[in-house]
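Working notes for the structure below.
The other protein chains are all here in position, but one chain of the complex has been omitted.
Going by the order they are written in, the chains are A and B; count residues from 1 in each one.
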């Protein structure tokens, strides 16, 4: 009993150690020091829950019975992980972007968030996993048994049961403590993962130690082992090809579909990049795990008495050799395998059970529905804890009821085949957009019915659940429906037969039902999301949900209407609402406008739904809408390409029309120009003629009157001359006949000169000039006379039109890498918006004050600046009238 | 590089389907061909395995290198 007590003590210490590891990992993660927790190797090790007690103990037994067949169980996952780029990467990406919580969630989410599917998958997963959990409990108790037997103490059946109960309770407690600390699917269970990683090392180390002991301790090294292998019962290749291929396929499929594998692989994945490391490290792990299986089996077969259970060779070989320490280590390895599997399976199943079964039921009993506040979190956690207890207890119950018989041993592969039924629906969901909910339901149902009929029921033994006559004659005597020989095809291995037909018919019915049916809009949304997950999420960052609704609407609208149109719409609406910036409040008015605009692109119903989803309580997430928006954009692009051809013809017609319009316009412009020139010439001539006739015809004029009238004639004559000069100047500039006289000079001097000419002889208005001469020290290389002409004009305008009491003109000079900017800003009342549009037109004059000048000044300025490769524009919003002259920098060289 | 990673599982699957061609014990006895001994089979399967691990690790390393390179270029 003493040694047994030591074993119990070691176990307890080991469990305490696991608790400590998990606790420390959680603490580190909370304190943000969990950098080492995000190690890809930890991720790789956590994947090793694939190796359960069934593989730890069972592999040797398997090898002892069936030779190398056990390898298929490891080769399948190896191929899947090595091919991570195909499937795993996509699964992980989808899991992260869609906030998937389990494989049931993934499948239901993909097929239109169908809860029927989720419930179905959950139940099937529980059915498939419960025997497996029972198997783990059994392995722990039996291995304990093996120890006690070796000390001559045979445990009673009730002793075994109580052992199993204790183990089950401990595992449930561990899972509850570390598995349900928080709710968020994006929060990883650092404690659980860390504990699993530690257990992974323990079991690997234990198996290696036993292996090394067997090869170099019991046998005489490698050569001896080879000889022993070839001499043993399993010494020759006896693998049937169909079984080999089928089992590799089956284990690969199960690796993807097992709820616990999905949990560690997808849900607990920290970074997509970890897959890269796992892609080679996990196959390495599996390889090392299976390396010594055959030697142990062969040595066990050779040294132990006939009839001893090969499933526990890992324990019994060291015990028989008297190496108790090694046996204890081996026991811990098996214990680790069993516990880690149960913990993760319970965690994964409880998530599914609570999310898809318990919560919907609870919510439906609550009158408030899902909108009830805060306490839901608490309920979810409670549901999850109860589910964990329930799942583990179910496993225990199965263990008790099945009597721990040998039928458990074969349950591993049957369980694999069960969950493998998820594979067509899973892969179809992530690679084929046409897959529908109906197809998934039909496929899963067909697959599971066939699996149960051909594999599960016969496994309980003939005559228990399925009668012998059915097995031999088929149901109702229909020979073609015999569970182990469909359509009369006999001679197939039962397992291969079951897997072949169930997966085949599953896939075919899934495919056909998908093709016949029609996906709902939500399914189509989710389908696009899943299949095109890489396009839809360049960063695996999911929507944070705290952005303003307007912004969401903006993003969506941009995807549908195009960025410019959407921004224009939003800006207009914001302005209408009097909101500064580009985002309007999501007022009912604005939403109506937006809906109408969107309806133009995607149709009214969709537009309504989309806005409803963003603004109202959404059951479809914003990302989904983005996906539709993307699709719509693509479709619109496609149809626009179809229209391109007819559009081209329309374009030609439009060009012709434009050319015609332009000719008409030019002709009209010429008429109006002539009419304006006529007006501008006739007005001064009227004065000249009238006063010259007065001077000629009246002899009673006073001397003062004569002087006054002759000076009017004189002034008007000068005005005529200037007008003619301007007209000629403009004509020359417009025809491009002007030759520029390039000189080099300093801006300050040009301005000095312009100010001097503009302000001389005009004493009645004193215009105050504000300049910053330091900034004007810019060397120019351009036609300085022309530039000066522009400046004179602008300064003259300020002088003439500035209506401030103390008129002032500020000249601002600024330069950047490309251009020199000179602003002329006065302090008057500025120019009205309507006039701003026309001041650069010929003969336009603003205001009611008639001041001398033909209205050609700014038109000439504009022409000059165009010739100098620059611009002159009205600068709105400066208080007074403001003009901006821009010169390209190559003409304005750097200051010395 | 991506293509190499994509084809790795295919290569593995092909190499591991070679045992399909081996005669089983009964077939071997029936046709008087020498059966493949388990030790040879083990050596073959584990060699393939080892090769996959090494090649996979090499691919993963190369991919990391090229990713780092692209990031460098991006900056």
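Points to keep in mind about this one:
The rule we apply is simple: a contact is a pair of C-beta atoms (placed from the backbone, for glycine too) under 8 Å apart; a residue touches a chain by one contact, two chains touch by 3 or more.
Everything that follows uses one rule, which is that contacts and distances are computed from a predicted model.
Its UniProt record calls the unshown chain "Putative transcriptional regulatory protein TcrX", which is the correct pick from "Lipoate--protein ligase", "Oligopeptide transport ATP-binding protein OppF", "2-oxoglutarate oxidoreductase subunit KorA" or "Putative transcriptional regulatory protein TcrX". Partner chains of the missing chain, restricted to those shown and counted over the full complex, are A. Touching the chain that is not shown, out of A:123, A:685, A:821 or A:889: A:685 (per the contact rule at the top).
Across A:397, A:505 or A:712, the single residue that touches the chain missing here is A:712. Touch with the chain omitted from the figure is made, among A:162, A:652 or A:698, by A:698.
Interface note for the absent chain: among A:116, A:658, A:675 or A:731, the touching residue is A:675. Although one chain is not drawn, its touching partners on chain A can still be listed: residues 675, 678-680, 682-683, 685-691, 693-694, 697-698, 712, 716, 847-848, 850.
Please note the rule applied: only the chains that are shown with their structure count from here on.
We define each chain's centre as the mean of its Cα atoms; on that basis chain A and chain B are separated by 33 Å. Residues 2, 5-6, 8-10, 12-13, 16-17, 19-26, 28, 35-39, 41-42, 45-46, 49-50, 52-54, 56-57, 59-60, 63-64 of chain B are the ones that touch chain A when the two sit in their complex.
Taken together, the chain A residues at the contact with chain B in this complex read 67-68, 71, 75, 78-80, 82-86, 226, 229-230, 232, 234-241, 244-245, 248, 276-277, 279-281, 283-284, 287, 291, 294.
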